[in-house]
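Before I ask anything, here is the structure I am working with.
Note that one protein chain is taken out, while the other chains of the complex remain in position.
Order of writing sets the labels: A, B and C. Residues in every chain begin at 1.
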């Protein structure tokens, strides 16, 4: 990749990124791009986003803080932040390789072996190697600790049998971060788990697309039938799968650093909804002229703003002393709830036009809002349902007794 | 009491009642009257309401359907309903002796002995004998089946030890319907319970007033220390206390007939709130001119009306076939919730004037609304909290698994 | 104060309603099992002609048509149980548009039209739909023609089942105001109807585009009764869609309760978690409220003023109940809820569609605020 001979200052780097994205953010390709990495349902979407990520990487604005010897920019987190800021400013399409950039990459950087770092990191940044995540299983949705997929040791290999579900980009992925049961007889269910960097394109691994609520694709179920992987795929050591998985979730939640940068999802922006309210016709008048809808806009604006203020406040120790973990633990619940409510509210603004769906010429914004509302459930259900999130906050923040 | 020589028709009786209440409903006594029988906090309130009930009884419009030989009117339920209608039409003050009229009375009529009927029923109607209810205990709020008050048999007597809480009019009552544990060693907790018609004004029974959220009184805690009562006080037979208690609650819920008639509580009427909204000033304009508040009025009107429609619908078999018990089981939850929400909404309508409380000349309606809101919690908490009500509906109507 | 109380819908149930409730329950259950519903999603027409024919033979399309015109001579209130049970089983035959069109024809049709057409509709031999136009549509008369009618051009969107019915009741603007005409689908030029992609996969809607299309004078409805007839049609559509939503809410609650009774997580039946149990109870309570409003609207439908209040309340409350129940239904099915295989999703999409037809909760509540306070 094109790397400056002497490290640029953060400001210089930011300006360079700003200029580059101003120049290079692609035009509307003529088909609807995914809002999140979980919605890559068509090959044309996949190819488009894969090229886009590679382009950014080659320009040096992705993985800027990752070590140069593994293909990173060798700069600081501050540099990457400046570049990410530019991405947002220019509302670029999302980055494709989310699991690689935000889950697997940081994990490998953090606790991977030299070999693993050398083998995987560059391919993650360039989007050459797509990664997926193998945590949930069909019969134990939110109950990670209860993962049943068998990883039976045979010499230098593990034999995988079982099934994972909600595998994002499972049909495209080359590797999966896999939580599996390597020891069914461990003293407790957690101790029996191991964590693997597991190849997808091998015998015995089969994926099946899942049709979503939206009518589109984006996930697969992944079946393992006597799939054999090398013991070198282990990360964090045999029997430490639970700890590694928990750590991985902390990267996802942003509770730990190390992510490559950029963003992998676009959520409805209240300002777009303000626009919608101005343009949408209800009973012959702009929705904005209805004081009741206007009042709800104020509520949503306050809630959205509280969320972003919370992201600032969580860094200010004196303002979070009472319950330091509260804001980080809340953000997923809060964000996903607001996202769903806002998209649903947008349908109210649309009035009769809410009858249309994606692909209909008469639809407002091409049916974007209905799709966004239905997609929002992936956030309130996936990665621990809102009900589970409330348990976590109640138990870990307010110290209330466990529900189970 | 003045009884017509030949039974009047329901219409005649209704007209007579209408005329009588038009004539006799008392004027504002100059102090705030209780909204419900649970709020009789001052002697002047008690005396006023006791006289009022006696007066109605003597006029023949209370207990009209109870047998004449026990002091009733010897007429039909339809007659009493007509009289009750007149009471509502003329918005009379509440009846005082609620536990007697709606709980103890129907129970005694239903399963009491000849002696018990002769001894208790007339005094209930005339309000000469005030009754209270002894179900809840300090440490087992909603958990009736777990009542611990000891009733130890000694020959023809039971010795009572323990304490009851939320005894309405406990400081005035002559009798208590009492659920007590007569056999600590029964095979299950329910089988150990017996039900008594127990005197209050005897040695070993002491009441202590409870100051409510509202700052007023109306309940007592009742302490029993070696209080001795005759075994004749048993009703429904020793060890059948649970069955009798459940049956008693059915009278309260109106799931069984037999009540003496009239009403024992007045809840905020939406029409009063409409009035309030028209008169209340917010930011210099009538609250009614605020479209957002107006929209909430529409919501409340719809909810209140749904509640009264539900009371009609529950009698129409073809419209309740799917879940016959749904509407009856819902009504307490629905009513108490609406009552609380409406009173709270009234405070919003009041704006700055919501700062005042009962007894303040500058308060709107003498502080009625704030008091009504605080009192509303007795309905969402007492007689099984709203949380428990939801369990009951979920389990008994929707057949969901038990939470415990 | 009292005028408000007296303007509210009252409850009542006719014997005929009770009978229709029974037969509708049984027929819809038998003819619309969920596997049929899903099979029809991929069918162009979206419904089974045999079932539609049977519905005609059952007389459901003539319930609110007077006996003089071969109907049962009952009211719209008696059509409500049919729509409710179609909603319970995600059934999507053109029952609602056909009933709305017939009611408008009854109000504003000429004697000749009524005598010629209503008996056929009542007998199930002639199916109708409406193309009354949405905000932004522009169906307009360019001028009169020698057949005593008009030459019209323009667009009408969201024509329910437009490609599957015999006649389409269109509304269009003329120099002298809005007119109605009942045109034959066969006479439409090819490509006049384009299927629209709608949120509800169980239903079908079409965009009707005409250019220089000739409407005969005998196809025109009575100009003087257009306004009143359209207002009536609005109310008919609103109450029947309210019924569909009440039925749908019932089913999705039932469907979700079933999952909560059987699905285990963390070693417990998930229905034992109050985080799922209580919101489902709340959804159920909303359904019960909505159903009370619905049958009050059915009973009071004919009453001046009160009928309109009751219908608007029923539509608003039904939307609230169905949307919430289906939304929670998706959520409480967890991962499965996010797949297309979970019926809660079909309900949620149908709830959105139903909400948009004949006024959503927000617009009905706005109207109610004007009418009541």
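Some points to look at:
Assume a contact is a pair of C-beta atoms (placed from the backbone, for glycine too) under 8 Å apart; a residue touches a chain by one contact, two chains touch by 3 or more.
Since the structure is predicted, the reported quantities are computational estimates derived from the model, not experimental observations.
As for the chain not pictured, it touches subunit A at residues 271, 274-275, 277, 288, 291, 294-295, 297-299, 301-303, 305-307, 309-310, 312-313, 316, 318-319, 322, 326-327, 330, 333-334, 387, 390-391, 393-394, 397-403. Against the chain not displayed here, subunit C makes contact via residues 273-275, 278.
Contact between subunit B and the absent chain runs through residues 136, 140-143, 165-166, 210-213, 215, 281-284, 290, 292-293, 344, 347-348, 351-360, 362-363, 367, 370, 374, 377-378, 380-382, 385-387, 390-391, 403-404.
Methods note: only the chains that are shown with their structure count from here on.
Inter-chain spacing, taken between the CA centroids of subunit B and subunit C, is 44 Å.
Shown for subunit A are the residues in touch with two or more other chains, namely 292. Shown for subunit C are the residues that touch two or more other chains, namely 268, 273, 365-366.
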